[in-house]
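The structure under discussion is supplied below as C-alpha coordinates; questions concerning it will follow.
Every protein chain but one is kept in place in this view of the complex.
For chain A:
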Amino acid sequence: MAAKVLLKNDHIEGIRYYDTYRKHGGYEAAEKALKMAQADIVEEVKKSGLRGRGGAGFPTGMKWSFLAKPDGVPRHLVCNADESEPGTFKDRYLMEFHPHILIEGLLISSFALGSNATYIYIRGEYAWIVNILEEAIDEAKKAGWLGKNIQGTGFDCEIYVHRGAGAYICGEETALIESLEGKRGNPRMKPPFPAIQGLWMRPTVVNNVETLAAVVPIINMGGEEYAKIGVGRSTGSKLLSVCGNVNKPGVYEIDMTISVEEFIYSDEYCGGIPNGKRLKACIPGGSSVPIVPANLLFKTAKGETRYMNYESLSDGGFATGTMMGSGGFIVLDEDQCIVRHTMTLARFYNHESCGQCSPCREGTGWMYKILKNIEGGKGKMSDIGLLWDIQRRIEGNTICPLGDAAAWPVAAAIRHFRDEFEWHVNNPEESQRRNYGLAHYADPIHVPASA
(Lines give C-alpha, C1' and ligand atoms only; values in the text may rest on other atoms or scores of the structure.)
Protein backbone atom coordinates (compact mmCIF):
# COMPACT_ATOMS: atom_id res chain seq x y z
CA MET A 1 0.00 0.00 0.00
CA ALA A 2 1.37 3.35 -0.94
CA ALA A 3 1.07 5.85 1.82
CA LYS A 4 0.71 9.39 0.66
CA VAL A 5 1.22 11.63 3.61
CA LEU A 6 3.96 14.13 2.90
CA LEU A 7 3.69 13.83 -0.86
CA LYS A 8 -0.09 13.48 -1.09
CA ASN A 9 -0.32 16.66 -3.19
CA ASP A 10 2.66 15.74 -5.33
CA HIS A 11 0.59 15.61 -8.52
CA ILE A 12 -0.84 19.12 -8.12
CA GLU A 13 0.77 21.69 -10.32
CA GLY A 14 1.99 24.79 -8.53
CA ILE A 15 1.92 23.20 -5.06
CA ARG A 16 5.22 24.99 -4.62
CA TYR A 17 3.38 28.28 -4.31
CA TYR A 18 1.44 29.52 -1.33
CA ASP A 19 -1.97 30.01 -2.98
CA THR A 20 -2.14 26.49 -4.39
CA TYR A 21 -0.78 24.97 -1.19
CA ARG A 22 -3.32 26.86 0.91
CA LYS A 23 -6.18 25.89 -1.42
CA HIS A 24 -5.30 22.21 -0.92
CA GLY A 25 -5.43 22.23 2.85
CA GLY A 26 -2.16 23.96 3.54
CA TYR A 27 -1.67 25.80 6.83
CA GLU A 28 -4.73 24.14 8.32
CA ALA A 29 -2.45 22.29 10.72
CA ALA A 30 -0.86 25.59 11.65
CA GLU A 31 -4.29 27.11 12.29
CA LYS A 32 -5.10 24.18 14.53
CA ALA A 33 -1.74 24.18 16.31
CA LEU A 34 -1.76 27.89 17.11
CA LYS A 35 -4.94 27.33 19.12
CA MET A 36 -3.40 24.43 21.05
CA ALA A 37 -1.26 24.61 24.17
CA GLN A 38 2.44 24.24 23.43
CA ALA A 39 2.76 21.18 25.65
CA ASP A 40 -0.14 19.53 23.81
CA ILE A 41 1.63 19.81 20.48
CA VAL A 42 4.71 18.13 21.97
CA GLU A 43 2.38 15.48 23.39
CA GLU A 44 0.83 14.83 19.94
CA VAL A 45 4.30 14.42 18.42
CA LYS A 46 5.20 12.01 21.22
CA LYS A 47 2.03 10.02 20.61
CA SER A 48 2.74 9.85 16.90
CA GLY A 49 5.92 7.87 17.59
CA LEU A 50 7.72 9.96 14.97
CA ARG A 51 11.40 9.10 14.78
CA GLY A 52 14.10 11.42 13.50
CA ARG A 53 14.39 11.06 9.74
CA GLY A 54 17.98 12.26 9.54
CA GLY A 55 19.49 8.86 10.12
CA ALA A 56 19.72 8.03 13.82
CA GLY A 57 15.98 7.48 14.25
CA PHE A 58 15.76 9.09 17.69
CA PRO A 59 12.14 9.71 18.83
CA THR A 60 11.35 13.33 18.02
CA GLY A 61 8.88 13.91 20.82
CA MET A 62 11.42 12.76 23.36
CA LYS A 63 14.07 15.04 21.86
CA TRP A 64 11.66 17.97 22.17
CA SER A 65 10.88 17.17 25.79
CA PHE A 66 14.61 17.33 26.65
CA LEU A 67 14.73 20.99 25.64
CA ALA A 68 15.74 23.08 28.65
CA LYS A 69 13.51 26.06 29.34
CA PRO A 70 15.40 28.46 31.60
CA ASP A 71 13.71 31.83 32.19
CA GLY A 72 14.75 34.70 30.02
CA VAL A 73 16.90 32.64 27.67
CA PRO A 74 15.73 32.41 24.06
CA ARG A 75 15.37 28.96 22.56
CA HIS A 76 16.00 27.98 18.97
CA LEU A 77 14.79 25.47 16.47
CA VAL A 78 17.23 24.60 13.73
CA CYS A 79 16.22 22.66 10.65
CA ASN A 80 19.02 20.45 9.41
CA ALA A 81 18.85 20.64 5.62
CA ASP A 82 22.52 19.82 5.18
CA GLU A 83 21.63 16.64 3.38
CA SER A 84 25.07 15.43 2.38
CA GLU A 85 24.99 11.68 2.89
CA PRO A 86 25.89 10.07 -0.44
CA GLY A 87 22.75 8.50 -1.86
CA THR A 88 20.33 10.67 0.09
CA PHE A 89 18.32 13.35 -1.72
CA LYS A 90 14.84 13.09 -0.20
CA ASP A 91 15.02 16.46 1.60
CA ARG A 92 16.02 18.14 -1.64
CA TYR A 93 12.86 16.87 -3.28
CA LEU A 94 10.71 17.97 -0.40
CA MET A 95 12.21 21.45 -0.23
CA GLU A 96 12.27 21.95 -3.98
CA PHE A 97 8.69 20.93 -4.68
CA HIS A 98 6.94 21.26 -1.32
CA PRO A 99 8.65 24.15 0.46
CA HIS A 100 5.48 25.20 2.24
CA ILE A 101 5.00 21.93 4.09
CA LEU A 102 8.43 22.52 5.60
CA ILE A 103 7.65 26.14 6.45
CA GLU A 104 4.37 25.08 8.04
CA GLY A 105 6.08 22.32 9.99
CA LEU A 106 8.72 24.78 11.13
CA LEU A 107 6.08 27.24 12.26
CA ILE A 108 4.20 24.63 14.29
CA SER A 109 7.41 23.25 15.80
CA SER A 110 8.75 26.74 16.58
CA PHE A 111 5.46 27.53 18.32
CA ALA A 112 5.58 24.29 20.30
CA LEU A 113 9.19 24.81 21.34
CA GLY A 114 9.01 28.57 21.80
CA SER A 115 11.56 29.48 19.16
CA ASN A 116 11.23 33.03 17.87
CA ALA A 117 14.22 32.73 15.58
CA THR A 118 14.30 29.54 13.60
CA TYR A 119 17.03 28.59 11.17
CA ILE A 120 17.20 26.37 8.13
CA TYR A 121 20.81 25.30 7.66
CA ILE A 122 20.94 24.17 4.06
CA ARG A 123 23.85 22.52 2.31
CA GLY A 124 25.79 24.91 0.12
CA GLU A 125 25.33 22.87 -3.03
CA TYR A 126 21.55 23.34 -2.86
CA ALA A 127 22.02 26.91 -4.00
CA TRP A 128 18.83 27.13 -6.04
CA ILE A 129 16.69 25.75 -3.23
CA VAL A 130 17.67 28.68 -1.01
CA ASN A 131 15.75 30.92 -3.41
CA ILE A 132 12.76 28.60 -3.39
CA LEU A 133 12.69 28.54 0.40
CA GLU A 134 13.14 32.27 0.73
CA GLU A 135 10.34 32.85 -1.75
CA ALA A 136 8.11 30.54 0.27
CA ILE A 137 9.07 32.32 3.50
CA ASP A 138 8.18 35.67 1.90
CA GLU A 139 4.81 34.32 0.77
CA ALA A 140 4.08 32.89 4.21
CA LYS A 141 5.05 36.18 5.78
CA LYS A 142 2.75 38.15 3.51
CA ALA A 143 -0.08 35.81 4.45
CA GLY A 144 0.62 36.43 8.12
CA TRP A 145 2.11 33.03 9.00
CA LEU A 146 5.49 34.43 9.95
CA GLY A 147 6.73 37.66 11.49
CA LYS A 148 5.24 39.50 14.44
CA ASN A 149 2.04 38.46 16.20
CA ILE A 150 1.25 35.51 13.92
CA GLN A 151 -2.52 35.21 13.25
CA GLY A 152 -3.18 37.39 16.30
CA THR A 153 -1.77 34.85 18.76
CA GLY A 154 1.00 37.12 19.98
CA PHE A 155 3.60 34.60 18.86
CA ASP A 156 6.53 35.99 16.84
CA CYS A 157 8.62 33.82 14.58
CA GLU A 158 11.17 34.50 11.88
CA ILE A 159 12.74 31.82 9.70
CA TYR A 160 16.22 32.41 8.31
CA VAL A 161 17.86 30.31 5.62
CA HIS A 162 21.57 29.83 6.13
CA ARG A 163 23.73 28.29 3.44
CA GLY A 164 26.54 25.96 4.39
CA ALA A 165 29.86 25.99 2.56
CA GLY A 166 29.89 22.43 1.34
CA ALA A 167 31.07 20.30 4.26
CA TYR A 168 29.53 16.93 5.07
CA ILE A 169 30.52 17.32 8.71
CA CYS A 170 28.18 20.30 9.09
CA GLY A 171 25.28 17.86 8.99
CA GLU A 172 26.36 16.68 12.46
CA GLU A 173 24.20 18.77 14.75
CA THR A 174 26.90 20.35 16.90
CA ALA A 175 29.13 21.07 13.89
CA LEU A 176 26.07 22.59 12.22
CA ILE A 177 25.58 24.83 15.23
CA GLU A 178 29.23 25.90 15.19
CA SER A 179 28.97 26.67 11.50
CA LEU A 180 25.75 28.59 12.03
CA GLU A 181 27.55 30.66 14.64
CA GLY A 182 30.10 31.55 11.99
CA LYS A 183 32.87 29.30 13.23
CA ARG A 184 34.77 26.41 11.76
CA GLY A 185 32.39 23.45 11.54
CA ASN A 186 34.03 21.21 14.12
CA PRO A 187 31.69 19.00 16.15
CA ARG A 188 31.47 19.90 19.82
CA MET A 189 32.17 17.63 22.70
CA LYS A 190 28.96 16.24 24.21
CA PRO A 191 27.69 16.76 26.89
CA PRO A 192 26.40 19.47 27.06
CA PHE A 193 23.85 18.45 24.47
CA PRO A 194 22.26 21.09 22.21
CA ALA A 195 18.99 20.76 24.14
CA ILE A 196 20.80 22.37 27.09
CA GLN A 197 23.45 24.49 25.36
CA GLY A 198 23.21 24.69 21.61
CA LEU A 199 23.18 27.67 19.31
CA TRP A 200 24.90 30.59 21.09
CA MET A 201 24.82 28.39 24.18
CA ARG A 202 21.03 28.58 24.23
CA PRO A 203 18.74 25.54 24.35
CA THR A 204 18.35 24.29 20.78
CA VAL A 205 16.53 21.54 18.94
CA VAL A 206 18.02 20.36 15.66
CA ASN A 207 15.72 18.29 13.43
CA ASN A 208 15.84 16.96 9.92
CA VAL A 209 13.72 18.49 7.13
CA GLU A 210 11.50 15.43 6.75
CA THR A 211 10.97 15.18 10.52
CA LEU A 212 9.74 18.76 10.72
CA ALA A 213 7.55 18.39 7.65
CA ALA A 214 5.97 15.29 9.23
CA VAL A 215 4.73 17.46 12.09
CA VAL A 216 2.12 18.88 9.70
CA PRO A 217 0.25 15.59 9.05
CA ILE A 218 0.66 14.68 12.73
CA ILE A 219 -1.23 17.81 13.79
CA ASN A 220 -3.72 17.43 10.95
CA MET A 221 -4.70 13.87 11.70
CA GLY A 222 -3.69 13.68 15.38
CA GLY A 223 -0.74 11.80 16.83
CA GLU A 224 -2.61 8.57 17.43
CA GLU A 225 -4.00 8.43 13.92
CA TYR A 226 -0.53 9.07 12.46
CA ALA A 227 0.89 6.26 14.58
CA LYS A 228 -1.50 3.84 12.86
CA ILE A 229 0.42 4.23 9.63
CA GLY A 230 3.38 1.91 9.61
CA VAL A 231 4.18 -0.88 11.99
CA GLY A 232 5.48 -1.26 15.53
CA ARG A 233 7.86 1.51 16.46
CA SER A 234 8.26 2.48 12.80
CA THR A 235 5.30 4.80 12.57
CA GLY A 236 4.26 7.15 9.83
CA SER A 237 5.60 7.39 6.33
CA LYS A 238 9.18 7.60 5.22
CA LEU A 239 10.72 9.21 2.18
CA LEU A 240 13.29 7.12 0.40
CA SER A 241 15.64 8.32 -2.28
CA VAL A 242 16.55 5.48 -4.58
CA CYS A 243 19.62 5.44 -6.78
CA GLY A 244 21.90 2.89 -8.37
CA ASN A 245 20.92 0.00 -10.61
CA VAL A 246 17.15 0.28 -10.65
CA ASN A 247 14.73 1.04 -13.44
CA LYS A 248 13.08 3.92 -11.66
CA PRO A 249 15.42 5.87 -9.40
CA GLY A 250 13.79 8.73 -7.53
CA VAL A 251 12.06 9.73 -4.32
CA TYR A 252 9.32 7.46 -2.97
CA GLU A 253 7.11 7.67 0.07
CA ILE A 254 6.45 4.37 1.81
CA ASP A 255 4.49 3.43 4.89
CA MET A 256 7.11 1.02 6.24
CA THR A 257 4.99 -2.10 5.91
CA ILE A 258 6.21 -3.24 2.51
CA SER A 259 8.97 -5.79 2.08
CA VAL A 260 12.36 -4.90 0.67
CA GLU A 261 11.79 -7.30 -2.22
CA GLU A 262 8.54 -5.61 -3.16
CA PHE A 263 10.16 -2.21 -2.92
CA ILE A 264 12.90 -3.11 -5.37
CA TYR A 265 10.87 -5.18 -7.83
CA SER A 266 7.37 -3.68 -7.87
CA ASP A 267 6.52 -1.29 -10.67
CA GLU A 268 5.11 1.17 -8.20
CA TYR A 269 8.53 1.77 -6.72
CA CYS A 270 11.97 0.93 -8.10
CA GLY A 271 10.65 -1.22 -10.94
CA GLY A 272 13.34 -3.88 -10.75
CA ILE A 273 16.88 -3.94 -12.01
CA PRO A 274 17.61 -2.86 -15.58
CA ASN A 275 18.75 -5.19 -18.36
CA GLY A 276 17.69 -8.31 -16.49
CA LYS A 277 20.70 -8.12 -14.21
CA ARG A 278 20.65 -9.74 -10.83
CA LEU A 279 20.89 -7.93 -7.51
CA LYS A 280 24.24 -8.17 -5.75
CA ALA A 281 24.07 -5.87 -2.77
CA CYS A 282 22.21 -2.95 -1.32
CA ILE A 283 22.82 -0.08 1.07
CA PRO A 284 19.35 0.73 2.35
CA GLY A 285 19.95 3.89 4.35
CA GLY A 286 22.64 6.13 2.97
CA SER A 287 26.35 5.47 2.50
CA SER A 288 27.17 5.16 6.22
CA VAL A 289 25.01 2.18 6.97
CA PRO A 290 26.35 -1.34 6.48
CA ILE A 291 26.07 -2.81 2.98
CA VAL A 292 24.26 -6.15 2.82
CA PRO A 293 24.51 -8.85 0.15
CA ALA A 294 21.37 -9.88 -1.74
CA ASN A 295 20.86 -13.03 0.30
CA LEU A 296 20.59 -11.06 3.54
CA LEU A 297 18.55 -8.24 2.07
CA PHE A 298 15.23 -9.94 1.37
CA LYS A 299 15.36 -12.37 4.26
CA THR A 300 16.87 -11.97 7.70
CA ALA A 301 19.37 -14.50 8.99
CA LYS A 302 16.43 -16.16 10.71
CA GLY A 303 14.72 -16.64 7.36
CA GLU A 304 12.00 -14.05 7.95
CA THR A 305 10.98 -11.57 5.31
CA ARG A 306 12.76 -8.25 5.69
CA TYR A 307 10.54 -5.18 5.62
CA MET A 308 11.36 -1.56 4.93
CA ASN A 309 11.27 -0.32 8.52
CA TYR A 310 13.64 0.54 11.34
CA GLU A 311 13.35 -2.75 13.23
CA SER A 312 13.30 -5.20 10.36
CA LEU A 313 16.25 -3.65 8.53
CA SER A 314 18.37 -3.71 11.66
CA ASP A 315 17.33 -7.27 12.52
CA GLY A 316 20.44 -9.31 13.20
CA GLY A 317 22.50 -6.31 14.26
CA PHE A 318 25.54 -5.45 12.22
CA ALA A 319 26.45 -9.12 11.81
CA THR A 320 23.63 -9.85 9.38
CA GLY A 321 21.50 -6.70 9.34
CA THR A 322 21.88 -3.05 8.47
CA MET A 323 20.02 0.19 9.26
CA MET A 324 17.20 2.37 8.01
CA GLY A 325 19.50 5.37 8.25
CA SER A 326 18.52 8.45 6.30
CA GLY A 327 16.68 6.58 3.56
CA GLY A 328 19.30 6.80 0.82
CA PHE A 329 18.58 3.48 -0.89
CA ILE A 330 21.52 2.43 -3.08
CA VAL A 331 21.14 -0.69 -5.23
CA LEU A 332 24.11 -2.51 -6.73
CA ASP A 333 23.72 -5.10 -9.48
CA GLU A 334 25.99 -8.00 -10.33
CA ASP A 335 28.32 -5.84 -12.43
CA GLN A 336 29.36 -3.67 -9.51
CA CYS A 337 32.64 -4.11 -7.73
CA ILE A 338 32.34 -3.97 -3.95
CA VAL A 339 36.02 -3.13 -3.51
CA ARG A 340 35.78 -0.16 -5.81
CA HIS A 341 32.54 0.88 -4.21
CA THR A 342 34.03 0.71 -0.70
CA MET A 343 37.05 2.66 -1.88
CA THR A 344 34.79 5.41 -3.20
CA LEU A 345 33.06 5.69 0.15
CA ALA A 346 36.36 5.65 2.03
CA ARG A 347 37.60 8.47 -0.21
CA PHE A 348 34.50 10.45 0.63
CA TYR A 349 34.92 10.06 4.39
CA ASN A 350 38.61 10.82 4.16
CA HIS A 351 37.80 14.03 2.32
CA GLU A 352 35.05 15.00 4.72
CA SER A 353 36.68 14.25 8.08
CA CYS A 354 37.02 17.51 9.98
CA GLY A 355 40.45 16.53 11.28
CA GLN A 356 39.71 17.33 14.87
CA CYS A 357 40.25 13.97 16.53
CA SER A 358 43.10 11.66 15.67
CA PRO A 359 41.46 8.29 14.89
CA CYS A 360 39.17 9.74 12.23
CA ARG A 361 41.67 12.22 10.80
CA GLU A 362 44.43 9.67 10.31
CA GLY A 363 42.38 6.47 10.05
CA THR A 364 40.06 7.51 7.23
CA GLY A 365 43.00 8.45 5.00
CA TRP A 366 44.80 5.25 5.82
CA MET A 367 41.78 3.12 4.95
CA TYR A 368 41.35 4.94 1.65
CA LYS A 369 44.97 4.41 0.66
CA ILE A 370 44.83 0.70 1.45
CA LEU A 371 41.56 0.27 -0.46
CA LYS A 372 43.05 2.14 -3.40
CA ASN A 373 45.93 -0.33 -3.42
CA ILE A 374 43.63 -3.36 -3.33
CA GLU A 375 41.42 -1.90 -6.03
CA GLY A 376 44.45 -1.10 -8.19
CA GLY A 377 45.78 -4.66 -7.92
CA LYS A 378 48.54 -3.75 -5.49
CA GLY A 379 46.95 -5.14 -2.36
CA LYS A 380 48.32 -7.72 0.03
CA MET A 381 46.40 -10.35 1.96
CA SER A 382 47.44 -8.73 5.24
CA ASP A 383 45.79 -5.48 4.10
CA ILE A 384 42.34 -6.95 4.66
CA GLY A 385 43.08 -7.73 8.28
CA LEU A 386 44.71 -4.34 8.66
CA LEU A 387 41.62 -2.59 7.28
CA TRP A 388 39.51 -4.48 9.78
CA ASP A 389 41.81 -3.41 12.57
CA ILE A 390 41.77 0.25 11.56
CA GLN A 391 38.01 0.47 11.28
CA ARG A 392 37.64 -1.30 14.63
CA ARG A 393 39.87 1.27 16.28
CA ILE A 394 38.08 4.24 14.72
CA GLU A 395 34.57 3.12 15.56
CA GLY A 396 33.29 4.48 18.84
CA ASN A 397 36.52 6.30 19.65
CA THR A 398 35.75 9.60 17.96
CA ILE A 399 34.01 12.79 19.05
CA CYS A 400 31.17 12.60 16.54
CA PRO A 401 29.52 9.81 14.53
CA LEU A 402 31.57 10.53 11.39
CA GLY A 403 34.15 8.08 12.67
CA ASP A 404 31.49 5.38 12.93
CA ALA A 405 30.06 6.35 9.56
CA ALA A 406 33.48 5.91 7.98
CA ALA A 407 34.15 2.64 9.74
CA TRP A 408 30.84 0.84 9.16
CA PRO A 409 30.87 0.62 5.35
CA VAL A 410 34.40 -0.79 5.38
CA ALA A 411 33.54 -3.22 8.16
CA ALA A 412 30.38 -4.44 6.43
CA ALA A 413 32.10 -4.82 3.06
CA ILE A 414 34.80 -6.98 4.59
CA ARG A 415 32.32 -8.90 6.71
CA HIS A 416 30.11 -9.90 3.80
CA PHE A 417 32.40 -9.65 0.78
CA ARG A 418 35.75 -10.87 2.07
CA ASP A 419 35.98 -13.32 -0.87
CA GLU A 420 35.86 -10.47 -3.29
CA PHE A 421 38.64 -8.60 -1.51
CA GLU A 422 40.72 -11.78 -1.46
CA TRP A 423 40.04 -12.35 -5.14
CA HIS A 424 41.34 -8.85 -5.86
CA VAL A 425 44.50 -9.57 -3.92
CA ASN A 426 45.06 -12.99 -5.49
CA ASN A 427 44.23 -11.92 -9.04
CA PRO A 428 45.81 -8.50 -9.35
CA GLU A 429 45.81 -8.48 -13.14
CA GLU A 430 42.47 -10.10 -13.76
CA SER A 431 40.85 -7.73 -11.27
CA GLN A 432 41.86 -4.82 -13.49
CA ARG A 433 40.03 -6.35 -16.46
CA ARG A 434 36.85 -7.77 -15.02
CA ASN A 435 34.64 -7.69 -11.97
CA TYR A 436 34.22 -10.45 -9.47
CA GLY A 437 30.58 -10.64 -10.42
CA LEU A 438 27.71 -11.96 -8.39
CA ALA A 439 29.46 -15.10 -7.12
CA HIS A 440 27.45 -16.64 -4.28
CA TYR A 441 26.11 -13.43 -2.84
CA ALA A 442 22.52 -14.10 -3.86
CA ASP A 443 22.51 -17.79 -2.91
CA PRO A 444 19.99 -18.58 -0.22
CA ILE A 445 21.65 -18.96 3.13
CA HIS A 446 21.12 -21.97 5.26
CA VAL A 447 18.72 -21.26 8.09
CA PRO A 448 18.95 -23.65 10.98
CA ALA A 449 15.53 -25.07 11.79
CA SER A 450 14.15 -23.65 14.97
CA ALA A 451 13.43 -26.06 17.78
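Criterion: a residue touches a chain if its C-beta (ideal position, glycine included) is under 8 Å from a C-beta of that chain, and two chains touch if they have at least 3 such contacts; residues count from 1.
We take it that contacts and distances are computed from a predicted model.
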Remark   = In UniProt, out of "Cytochrome bc1 complex Rieske iron-sulfur subunit", "3-methyl-2-oxobutanoate dehydrogenase (2-methylpropanoyl-transferring)", "Fe-S-binding domain-containing protein" or "Na+/H+ antiporter subunit C", the chain dropped from the view is recorded as "Fe-S-binding domain-containing protein"
Remark   = The listed residue (A:4, A:148 or A:351) that touches the chain absent from the view is A:351
Task = Looking beyond the chains shown, say which of A:17, A:318 or A:366 touches the absent one.
result = A:366
Ask   = In terms of residues, what is the contact footprint of the unshown chain on chain A?
value = 167, 169, 184, 189, 350-359, 361-366, 369, 386, 389-390, 392-393, 396-399
